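Note that this complex is displayed minus one protein chain, with the remaining chains in position.
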Amino acid sequence: MDLAFTPEEQKFREEVRAWVRENLPPEIAHKVHNALHLTREDMQRWAKILGKKGWLGYGWPKQFGGPGWSAVQKHLFEEETALAGAPRIVPFGPVMVAPVIMAFGSPEQQKRFLPGIASGEVWWSQGYSEPGSGSDLASVKCRAEKHGDKYIVNGQKTWTTLAQYGDWIFCLVRTSTEGKPQTGISFLLIDMKSRGVTVRPIIMLDGGHEVNEVFFDNVEVPAENLIGEENKGWTYAKHLLSHERTNIADVNRAKRELERLKRIARSEGMYTDTRFRDEIAKLEVDVVALEMLVLRVLSAEKSGKNPLDIAGLLKIKGSEIQQRYTELMMLAAGPYAVPFVKEAMEAGYQGEFVGAAYLAPLAATYLNMRKTTIYGGSNEVQRNIVAQVVLG
Amino acid sequence: MDLAFTPEEQKFREEVRAWVRENLPPEIAHKVHNALHLTREDMQRWAKILGKKGWLGYGWPKQFGGPGWSAVQKHLFEEETALAGAPRIVPFGPVMVAPVIMAFGSPEQQKRFLPGIASGEVWWSQGYSEPGSGSDLASVKCRAEKHGDKYIVNGQKTWTTLAQYGDWIFCLVRTSTEGKPQTGISFLLIDMKSRGVTVRPIIMLDGGHEVNEVFFDNVEVPAENLIGEENKGWTYAKHLLSHERTNIADVNRAKRELERLKRIARSEGMYTDTRFRDEIAKLEVDVVALEMLVLRVLSAEKSGKNPLDIAGLLKIKGSEIQQRYTELMMLAAGPYAVPFVKEAMEAGYQGEFVGAAYLAPLAATYLNMRKTTIYGGSNEVQRNIVAQVVLG
Amino acid sequence: MDFDFSDDQEQLRDAVRKWVDRSYTFERRRAITGAGGFDRAAYGELAELGLAGLYVAEDQGGMAMGPVEAMVVLEELGRGIVLEPLKHTLVTSGVLGAYAPEDVRSAWLPKIASGEALVVLAHQERKGRYRLDVCEAQATPAGAQGWKVSGEKSIVPAGDQADAFLVPAKANGKIALFLVERQAQGVSTRGYPTLEGGRAAELTLRDAPATLVSEEGLTVLEHAVDIGIACTCAEAVGAIDKTMQLTAEYLNTRKQFGVTLSTFQALRHRMADMKMQQELARSMSYYASLKLNAPPEERRRAMARAKYQLGVSMRFVGQNSVQLHGGIGVTDEYAGSHYFRKLTQLELEFGDTLHHLGEVSARMQDTAGVFA
Partner (left out) sequence: MDFDFSDDQEQLRDAVRKWVDRSYTFERRRAITGAGGFDRAAYGELAELGLAGLYVAEDQGGMAMGPVEAMVVLEELGRGIVLEPLKHTLVTSGVLGAYAPEDVRSAWLPKIASGEALVVLAHQERKGRYRLDVCEAQATPAGAQGWKVSGEKSIVPAGDQADAFLVPAKANGKIALFLVERQAQGVSTRGYPTLEGGRAAELTLRDAPATLVSEEGLTVLEHAVDIGIACTCAEAVGAIDKTMQLTAEYLNTRKQFGVTLSTFQALRHRMADMKMQQELARSMSYYASLKLNAPPEERRRAMARAKYQLGVSMRFVGQNSVQLHGGIGVTDEYAGSHYFRKLTQLELEFGDTLHHLGEVSARMQDTAGVFA
C-alpha cells in the first residue's frame, strides 16, 4: 500500500503538466477558472490542440491512434488538464461514440469516422433520450425503417447537449417492436446535415442554451451507418455506459473549483467567518474522500485485484460535490448573487459589474449545476444500482 | 389570527401551574430534570396525586369523571406539567385503553375499569406488538378461542412497555382466521395475575429494563372482558391510534430538555463554542417550529375549521427532535460521555462521579432515545402516511 | 391562540389570488422579465386593489391593515411569483407611517397608497453584506430643514424605476434615515435584471438633497428589515405551496418504466420530507407575522428564527422539486424552474440562512419556545 504515485507516473505527470502549460491558451483557461461562457470556438480550439498532440482520444488504445495510457495515466492527464483550467473534453465523440465504433464498428467505419473524432474536426452529438424516456432508455420510440440500402428515420430526441454545433449524431433507434423493448433497438450514425433533421433549442433555467430537441422527419440514412447488427444497439449502448467510469466523479474539477471557492470567500470576507468556513471545510473533506475513492478504483484497475463496483457512488458523490461548491460560491456572494446580468457572464464584457466581476456568473452556475444529479442516470437510479450491489 | 392565549386560557394555565407547584414532589421533579431513573413508585405516586385531583384522565370527558377540557386546555396542562419536571403520564391506562372502554365498552365494563384507571391504582399494559409483526399490526397471531363463557388465550406479545409492573393488559388477539387479517381480531382485557401469564424482560441497548415479552399459555379470560364485538378489535384499535394525536410531538418536553441542554453546554464550556452553539440554535428553531405546528393543530381543533391532517409530521419531527437533544447533550459531554456507570444514573447514588453528576446518564439517554423513531409507527411508516396525504 | 383567518382576510386573499390568476399569467410575467423585470402597469394594478396602501392609515388613503393581512397578500403574490416589489412598499410605508414626521407622512403616504409613488429601501452597501450597522454613506445638513447625502447603495429593488428611496446615512457619526427622490440632482441609478427575473439597481448619491425620516436610523432600519423578513417568509410560503402542487401533479402524471413516478417509495418519502418543510415554513411564517408588532428584541429574535427556517425549507423544497421533475425541471420553459429561481432569490434577501443562524445563536436565551 502506497499513497504516492510511482516515479514513472510522476514523470508522466510532469510531462503532461509542461505540455499543458505550453499549449493551453490562457484566454480559455481564464474563462474556465472564472466559469465564464465557453463558445463553440473555445471548445473546438482546445479539442484540435489536443487532437494534434494525439490526446483528444486520451483513453484510446494505440491500435486506433490513441496513446494507450493506463488508468492511472488517464487520471493524471485529467487532473493536470482540469487544474490548469482546460475545458472538459466534449465527450460525445472521443469518449462515447469512438469506443463503440472501435468495439463494434466495421473496419470501414473505423477508418471513416475515427480520424475526424481524434482530430477534433467533427463534432458529435448523442441521441439517446426522448420525450417520455428519461431514466427509462429502453423505451426508445424514434424509429428507423429499412428501405433497400437506407434507413428512413422518424422521431425525436431530446436533451441533446450542444447539438446546435453537431456535425454527426449517434442515435438509439427502434428497428423492431417485437420482443422485449431492449431487443428492437439499433445504433445508428446520422449526418446532421441530412435533409429532415431539425434542431430546436431548449433554454435552461439559467437562461443558457446547452441542450436541444432534435427532430427527424423522414431522414434518409445509408445502411452502412448502422453500427454492428440491427436490433443489437442496446448491447452497444450498455458497453458505452460502462466505459470511462472513474471520471464521472470529476474530482479534479472539484479540486480546482474548491480553490476558486476559497478565493471567492476570501474576497467577500467570508473565509474568516467561522460558519461559512466550516462549510468549506466540510466540502474539503468531501473532496479528499472522493479523491481517495477514485484512487482506490484506479488502484484496483491497475492491479486487477479486488475490483470495486462503485460507479454509482462516484456519480452520486461527484454530482453532490459539484452542486455544493456552486451553491457555496453563490452563498459567498450573498446579496450579490441576486444581480443576474447575462452579458456580464461572457468573457470580454466591457460594461460595469455589480460588486465584482467574479460574482457575475455564480448564481447562473448554481442553477445550471442542478442538472448534475439528474443526467447520466439520475441519482435516484444510481441509488437503485448501489442498493442492488449491497442487497441483491 | 392571534398568537396569544385568551385571558381565560391564561388563567387556566396559572391555575395548573400553581397546583403543580404545590403538588409535584420535588424529588421526582429532580429526577426528571436530570434524566435519572424513575422507579415504579415514582411513576405511580405522581399518577395517584393526579388521580386524586381528577387529572390523571386529563383528556377524559366529564361524563366519565374527566375534567372535560378543550384541546387547548389539555395542551396547557401538558406544557405546565412537562416544564415543571413532572413524569410523563404512563399512557396505557388513561390515554389508551380508557378511551376505547368509553367508546366501545359496556356500561358494566366502564363502571368496573375506569375508576381504577382514573385513580392511578391499576397499572395497565398494552399488548399489541408480536414477534414478527412490528409495523404490520394486522398480522397478530396470539389467539383466543371461545370455550363457553371463557376465552383461552395462547401466544406471545412483545415490546410490552413496563409490563413488569402491569396489573392488567389490553390485547389484540386473533379470534378468527377467515377473511382479511384485520377482520379476525378482537380486543380483550386480561388480568396479568391470571395463571399462564409470564413476563420476560427485554434488556435495551442502554442496559435498561423498560420493555418485555409477555407469554400467554392457556390463559383463561372471562368472556365479559371482551370489548365490543368479537372480530371488531381492529376498529377499536384504530380508534385508539387516532386518539390523542397532538402530544405525540411531545414539544413541551422538548422545550424543557432544550433548557437542560443549554445548562449542560454552559457547564461544559460549550455554550460559547460557535460550532456547538450553532447546533443548539438550529435545534431551538426546530423546537419553535414544532410548537407552532402543534399550536396550529390545536387552533384547528378549537375552531373546527381547516382541519390539519399532519399527525405523521408531528410524530416524525417530534421524535427527531428528541433524538437530537439527547445526541447534543452527549456531544456536550464529549469524552465524559464515555464513562457508563449504571448506578450513577440512579437518584441517590452516593459514590463518586466521573467529571460531574449531570454527565452520568447522558450517553444512556442517547442510546435509549433511538427507539423514538421506531415505536408508535416507525418514521418510515409515518412517511408513507404523509406521502399518501400529499400524493394520494 | 387562533390561526384561523377572518372573513375579511379570506376575501382579501381571494381578491389577490383572482388578480394573479387572471391578470398575472405566466406569459405576462415572461414578457415583463423580457422587458427588464418591472412593469409599472402591473404595479398599478396591485395599487388599484388597495395593496400599496395596506399599511397606510385610512386618513392617508390606505387600508390600515396589519401583518396578517400583509402575510395573506404576500402568500398569494408568492404563489404567482409576482415580480413587482409590493413587499418593498410595505417595508417603506410601514416605517414611514411609524417613524416619519407628520409632513413627510402626509407628503408621501397618500402617493404610496395610490400607487403614484413607489418608494423602496436602499440600505445595502458593498461592504455590508447583511449587516445593518455597516454604513459608509454620509449625510450633511444643508439649509434650514434639508440634508445632502452622498454614498453608494447596492441591489436596490426596482431601483431605476422607483420614485424615491429610504436611505440610511451617517449624520454626525450615527446612522439616520433619509428619503431621497430619484429625480433629484445628484442621484443616478444603473438598473439590471435579477435572479428571479425581476429588477434591481445600483444607486449613486452625490450630495443628493434628502429629507430626514428619523435620527434613529438603525432602529428604523431594523424594523424595516423585519417587515421585509415577514413579507419574504409569506412570499416563500406561497411559492413553496405552488411548487409542491406542481411537483405532486408531475409525479402523479409522469410515467417511467411503465408506472407513474408517484408509485416509487423513495420519491414518496422525498415528498413527505418536502411536505414537512412546507408545513414548518408555513408555521414559521405565521410566527413571523404574529411577532412583527412585538418589542424590538423579541421581534428581532423571532424574525431570525423564522428566516432561518424558511431558508432551510425553501432550499430543500426548491432543490428537490427540480430533482423530482428530472430534465423538465431544469428548463426555462417550465414554470417550476421559475419558482426555484424565486425561492433561491428569497433565501438571499434580508439575510440568508447562515446569517440568520448566527442571529439565532447570538440571541439565544435560557428558555426557548414560541412564547420565550
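So that you can tell them apart, the chains are marked A, B and C in the order they are listed, and the count of residues begins at 1 in each.
Everything that follows uses one rule, which is that a residue touches a chain if its C-beta (ideal position, glycine included) is under 8 Å from a C-beta of that chain, and two chains touch if they have at least 3 such contacts.
Being a predicted model, the structure only gives us computed values, none of them experimental.
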Displayed partners of the chain not shown (whole complex): A, B, C
Residue among B:P25, B:G68 or B:G207 that touches the chain left out of view: B:G207
Candidate in contact with the missing chain, chosen from A:A144, A:I280, A:A337 or A:V354: A:I280
Touching residues on chain B - with respect to the absent chain: 129, 132, 134-136, 158-159, 202-205, 207, 268-269, 275-276, 279, 330-331, 334-342, 352, 354-355, 363, 366-367, 370-371, 373-375, 378-380, 383
Where the unshown chain meets chain C, residue by residue: 264-266, 268-269
Residues in chain A touching the chain absent from view: 1-6, 9, 72, 255, 258-259, 262-263, 274, 277-278, 280-282, 284-285, 287-293, 295-296, 298-300, 302-303, 305-306, 310, 312-313, 316-317, 380, 382-384, 386-387, 389-392
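Going forward, only the chains that are shown with their structure count from here on.
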For chain B paired with chain C, centre-to-centre distance based on mean C-alpha positions, whole Å: 42
Centre-to-centre distance between chain B and chain A (centres being mean Cα positions), rounded to whole Å: 54
Centre distance in Å when chain A and chain C are each reduced to the mean of their C-alpha atoms: 39
Overlap residues in chain A, where contacts from two or more other chains coincide: 275
Sequence positions of chain C contacting 2 or more other chains: 357-358
